[in-house]
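Heads up: the structure comes next, in C-alpha cells.
All protein chains of the complex are present and in place, except for one that has been dropped.
Up next is chain A:
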Amino acid sequence: MMKRTLLIAAAVLGLSAPAFAAGETPVPPQLKWSFQGPFGTFDRAQVQRGFKVYREVCASCHSLNYVAFRNLSQPGGPEFSEAQVRALAAEYKIQDGPNEAGDMFERAGRPADRFPSPFPNENAAASANGGKAPPDLSLMAKARTYERGFPWWITDVFRQYSENGADYLVALLNGYHEAPQGFTVPEGGHYNEYYPGHVIAMPKPLSDGQVEYPKNEAGQPQAPETVDQYARDVTAFLTWTAEPHLEARKRLGFQVILFLIVLAGLLYFTKKKIWARVGGEVEGHATPPMTHNP
C-alpha cells in the first residue's frame, strides 16, 4: 500500500515537475478598483496620473487610436479642463491635408484629433520593435483576461467581477523577473511571470521613480512613484480608454433596474387583482398521486 502511494506520489511529482520548470502561469491577484461594483467611478486623480504614465512611457511605442484629445475632458474620465486639453493637443504635430496645392502638411493638434500613432504604419512599428508591432492600447483592458475556472466563473456573475483585464495588466507590468533556473529566454524576448508562455517581446517598461507625479500641499508626490503604483494608475487609465462610458453605464443601470423593480411590483399586484375575478391564480398541477375522491 505504502509502496503504491509512493509510486503515485512520484508519478504526480514527475508529471508536475516539467510543468513547474516550464512555469505554470500564476493567477493575477485581484486588486481593489474604484471603478468596480455597481456604483463604481473612476478616481480622477488616478486616471490623470495614469494618463501621465501612458504619455511619458507607453506612448513611445503604443498607439491609442480610438481615443481623441477631446475625450480627456469628457465627463466620466480624467476630466481635464477644456483649456488643458487644448494646450495638450497643441503639443502634438498632426499630419493633415492635402491642402489646396495638393500637399500634406503638419499642423498643431486640436481637441477633435485622435492621439497620433508613434509609428507611421504597422510595418514601421514592427520593424522598430523586433518584428512585432506593439498593440494599440485603446481596448487593452477589455482585450485581455485570464482563465477563472470553476466555480469562480459562476460567482463572478454575482459579485460583478469584470476587472479581469485590469488585474491581468497590473500583474503583467509587475511580472518582470529574472528567468528561473533552466528557463532559456530566446533572443529579443523577456521573461514575464504572468505572460502566457512567459516570453514577452516588450522589455520591462516601468521602473521606480521614472514618472514624476503631481505634488500635494506637503510637497510630497500624491501617490508613491513605484512600479506597482504606475502599473495600477496606467491600468485605471486604460480601463477608461477601453470603456469611456463606464460611469454612465453603471449610473443608468441603477436607475433602470430600480424602475423595473417598481414596475414589476405594480404589475404583480395588478395581475393578482385581475386573477381574483376568476377565483385567484392557480398554477401547475396537484402533486401526484392524485386524490380522486373528495
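Note that a residue touches a chain if its C-beta (ideal position, glycine included) is under 8 Å from a C-beta of that chain, and two chains touch if they have at least 3 such contacts; residues count from 1.
Just so it is clear, contacts and distances are computed from a predicted model.
The chain absent from the displayed complex carries the UniProt protein name "Cytochrome b", chosen from "Branched-chain amino acid transport system permease protein", "Cytochrome b", "Response regulator" or "Ferredoxin". The chain that is not drawn here is touched, among residues A:Arg44, A:Lys142 or A:Lys204, by A:Lys142.
Take chain A: the residues that touch the chain left off the picture are 38, 66, 71, 135, 138-139, 142-145, 150, 156-157, 160, 162, 164-165, 196, 242, 244-245, 248-250, 252-254, 256-257, 260-261, 263-264, 267-268, 270-271, 274-275, 277-286, 288-290, 292, 294.
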